[in-house]
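Every protein chain of the complex appears in place save one, which is left out.
Chain lettering (A, B and C) follows the sequence in which the chains are written, and residue indices restart at 1 in each chain.
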Amino acid sequence: MARNHTESRNNCRFLIAIFEREADILAATAEVRRRGQTIADVYTPYPVHGLDKAMDLRPSRLPWVCFALGLAGASFKVWFEFWTSAVDWPINVGGKPWNSLPAFVPVTFEVMVLFAALSTVAAFLFGRRLLPGKRARLASPRVTDNEFALVIEQKDASFSLGEVSAWLREMGASQIEERVEREAF
Amino acid sequence: MASAVAISEGPLILGNKTPGIVTTDICSSLERTPAPSWWIAIAFSGSMLLLGLVAVAYQIATGIGTWGLNNTVGWAFDITNFVFWVGIGHAGTLISAVLFLFRQKWRTSVNRAAEAMTIFAVICAGLFPLIHMGRPWLAHWMAPYPNTRGSLWINFRSPLVWDFFAISTYFTISFVFWYVGLIPDMATLRDRLKAGWRKRVAGFFSLGWNGSFRTWLHYETVYLLLAGLATPLVLSVHTIVSWDFATSVIPGWHTTILPPYFVAGAIFSGMSMVLSLMLIARKTMRLEDYITTRHVGAMCKILIATGGMVAIAYLTEFVTALYSNNQYEQFAFMNRAMGPLCWSYWIMVGCNVLSPQLLWFKAVRSNMAVVFVVTIFINIGMWFERFVIIVTSLHRDYLPSNWTGYAPTWIEIATLVGSFGLFLTLFLLFCRFVPVIAMAEVKGVLSHGKKPH
Amino acid sequence: MLTRESRSQSVTIVLAIGAVFSLATLVARLGAFHLPGNHQGYAPEQPIAFSHRLHAGELLIDCLYCHHGAETSRHAGIPAGSICMNCHSIVTDTLGSVRAEDERAEEEQRKPRRMVSAELQKLYDALAVDEEMKPIPGRTPRSIEWIKVHNLPDFTFFSHAAHVPTGVACERCHGAVETMERVRQVEDLSMGWCVNCHRSVNRIGVGGRAVDASLDCAACHY
Partner (left out) sequence: MMPEKNPKTYWKSLSQPCGAAPSPPVAGDEFPESHEPARQEVRRRDFLAAAGFALGGVALGGCRRTPVEKAIPYLVQPEAIVPGRAVHYASTCGACSAGCGLLVKNRDGRAIKLEGNDLHPVSRGGVCAVGQASILGLYDNRRLRHPLRGGEPATWDEVDADISPLLDAIRTGGGSVRFLSGPITSPTKRRVIQTFLGRFDDGKHVSYETLSTAAIHQAHERTHGRRALPRYLFEEADVIVGFDADFLGTWIAPVAFTAGWSDRRKVEQAADDFSYHAQFEGRVSVTGTKADRRIRIAPSELGAVVNHLASTLAARAGVSFDSGQQTPLPIDEHVLEEVSAHLWRSRGKSLVVCGSQDVDVQVLCNFINETLGNYGRTLDISQPAATGGDGDGAVQSLMQELASGRVDALFLDNFNPVYDLPNGAAFATAMGKVGLIVSFADRLTETSEQARYVCPDHHYLESWGDVSLGNAVVGFRQPVMRPLFDTRSCLESLTRWSGTTTTAQDLVRQTWGDRVSWDRAIHDGFASVSEEPARATTFRADAVSAVPTPDELSADAFALVLYPKVAMLDGRVASNPWLHEMPDPVTKVVWDNYASLSPAAAQRLGVTDGDLVSVRHSPEGGTATSIELPALVQPGQHDRVVAIALGYGHAQSARFADVGPEWLEKKPTLGPNGLVGMRAAGLLTYQKGTLQLSGASVTVSPTGGKHELASTQDYHNIEVPAALVIPGMDRRRPMIRETTLASYKRDGSLPVLGHGTHHEDLGDLWPDDHKYEGHHWGMVVDLAACTGCSACVVSCQIENNIPVVGRDEVRRKRIMHWLRVDRYYSETDGEVDISHQPVMCQHCDHAPCETVCPVLATVHGEEGLNQQAYNRCVGTRYCANNCPYKTRRFNWFEYAREDKLANMALNPDITVRTRGVMEKCSFCVQRIEEARIAAKRLGRPIADGDVRPACQQSCPAGAIVFGDMNDPKSAVSKLIRSGRHYRMLEETNVKPSVGYLGLVRNRKEDEDHQHHG
């Protein structure tokens, strides 16, 4: 994202190759990288197994968000329960001790899960700029149906449209299109 | 679990589908005008819902006295329905989260509907603690917020507070989990539909999804994390629900076996409900290729396993009571089996212990009609299990002078019917407006276009 | 035509302005905001414009002279007409107007007329007494219907007798009544306000004396 962002001022040229089979897109993606081209992104109707390796993507760091906020939520809650029950207004409830730690566990757990899950999803949506009502910009209208789109960014002048198109077709691309956009999809 | 349902019986999805066919198959049922059967169904469930709404409105306007409760039996249909619906809900989470963690690919055909069922069941469940209050308009007092009372907080030692947190968390997480799973399919729908309000709605909820694999990568992580969080959550929720009873002093409630017993029961009842619904959907929505005998068979095996756990729990309770040398404890269980409400106990045993034994036979498992009947029996039995636990324990506790009976009023029965109405109405609307099968996930398990293994 | 981006920008701006505006309104009204049941600042008009400033502030009449139930009863009590009449059978108007009348009478060389203020006339009307403070035959006295200023919810038991003898000053809850022309509810009388005072007096005592102010629910709710 960051890389795309710096170039967003300028118009970029993208080459979009559409594939119809999962096996073809996997092969083509690997081939693009082997040939040293820059993959802007690959668009698939479902998470294609192995594509992350083919694209050489790093694993997501969202688990850290999940862990940190889950822990924060749990700590906050256990403190809050202790503070309300034993410090702010200690009330004798059924002769139980002021600090009834075991009784605080269930709510603490629930709040931990709630914090962890919501923060992870929020981080994901925010990180991928997925917002309600946002207009989707599609590489191909059927990319959410049954097509796989490989989008190659034309980084430098040495990019040869014809050559790339040719071997992409060879790899099974059913359709190839060039598009000029202000930013990536 | 994984071994119990190990799949080696052929392809998951029949009919040699391609992703495009999947899209068409699933979306076309949303795009057609609804079949008359759907209209009949929604009219039926809608009237049930209406009946329930009238009953609840009457009850809130008049008082809890319109239920058959008394000074000894303070809970009956209300909390029975609550626990029942929470239990139903758990199967959805289990199918989507636990089976996801166990990499059970067969879940993809059923997880969407199962998750929807979870949400609707939790809505139904959440309704009951609310309306069972004497003063439901003060329900917000359950939440700890700063106030002008000093501040007077809430009692974190009360299992009802735990419940409040557990159910609201569970609903939130289930909803988020379901919605996250729905985002790609919403995008599919958006891109298929012609311009119109449905396209705009789908567009709004698809959050601008464009199938980017970078997003998919994070998405899969999120999904995994949610599954990982939902799994202990589902266990915790029913454990907490069981603590409503287990932490009390009432014989028949006050027992340590309740948490595992409840969780097993929840899975058992939920699975049977999922199966009931899927069998209906399979037939009415012509999804035989997606929900195959293999799916049904796998779920039947889960039913046998969880039914067995439940049966063991029933037995253990008795043995524990017998061994306790505590006259109240022993009486509570003798009274269940032979007291004035023993019919409810034997319905429970008949439905939950005996009827699933039929599923040992493959012939039964592959006969959809018989399986359907068995699942209905299990649903009935599991409702009665909660009824037995709540009512038979309460109606005859320590002091013989307090012993009473219990009989529901029409208002209570109408409320139960209404909760089914709510559930079915929501489910039917879901079938109409939301892809009932997780297309993106099904596409992922198709053999089409993949390199042969 | 606006581009898609600029349209979304303008929407954002409009939304932001709206948000800021409503927030500002909200903050401005925060001071005036009361939860339901909180009648802080309530100062209803009374059937007789009785001035606490005059009676308690200027004339230094002790609170307990009129509100004599405060020491022994849960209600401090609104003084009966008979208590007013202890003074007002003689005092019928302000000193100023009585003097003025005296001077005028002297000027006009007549006996000064009895001056009766308009507000006190309401008292005499209620008690159905004439200028000589004799009952007017055929007229039934009516009670004066004062408007209650300090209302506690009915589920709250409050006893003046538990507070006044312990040394809790009247102004602690009622504010500086001796400065008020018309009585106003100064405190919010919320449960938190009660509880916080109970908490603090348990630490610091009342007038230097240690007290035991209960924080039990049943101290007030039963």
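Note that in this section a residue touches a chain if its C-beta (ideal position, glycine included) is under 8 Å from a C-beta of that chain, and two chains touch if they have at least 3 such contacts.
Please read all numbers here as calculations on a predicted model, not as lab measurements.
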Who does the absent chain touch among those shown?
-> A, B, C
Options A:23, A:72 or A:91, residue touching the unrepresented chain | A:91
In the complete assembly, which of B:22, B:41, B:69 or B:311 touches the absent chain?
-> B:69
Selected from C:100, C:115 or C:162 as touching the chain missing from the view = C:162
Quickly run down the residues of subunit C that touch the omitted chain.
-> 29, 32-37, 39, 42, 44, 68-69, 71-75, 77-83, 85, 126-127, 129, 133-135, 140-148, 151, 153-157, 159, 161-162, 165-166, 212, 214-219, 221-222
Absent-chain interface as seen on subunit A, which is shown = 91-98
If the missing chain were put back, which residues of subunit B would it touch?
-> 58, 62-66, 68-72, 74-75, 129, 132-142, 152-155, 157-161, 164, 244, 247-250, 322, 324-327, 330-331, 334-335, 338-339, 394, 396-405, 409-411
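Operating definition for what follows: only the chains that are shown with their structure count from here on.
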Which of the two pairs, B-C or A-B, is linked by more C-beta contacts?
-> A-B
Cα-centroid distance, subunit A relative to subunit C, in whole angstrom | 64
Please compute the C-alpha centroid of subunit B, do the same for subunit C, then give the distance between them in whole Å.
-> 58
Cα-centroid distance, subunit A relative to subunit B, in whole angstrom | 30
Overlap residues in subunit C, where contacts from two or more other chains coincide | 195
Listed in rising order, subunit B residues that touch 2 or more other chains are 150-152
How about subunit B: which of its residues touch subunit C in the complex?
-> 147-152
Please give the residue numbers of subunit A that touch subunit B in the complex, ascending.
-> 1, 20-24, 26, 41-49, 51-52, 55, 57, 59-60, 62-63, 66, 70, 80-81, 84-85, 88-89, 93-94, 96, 100, 103-104, 106-107, 109-111, 113-114, 116-118, 120-121, 124-125, 127-139, 141-146, 149, 185
Under the touch definition given earlier, write down the residues of subunit C that touch subunit B in their complex.
-> 35, 38, 188, 190-196
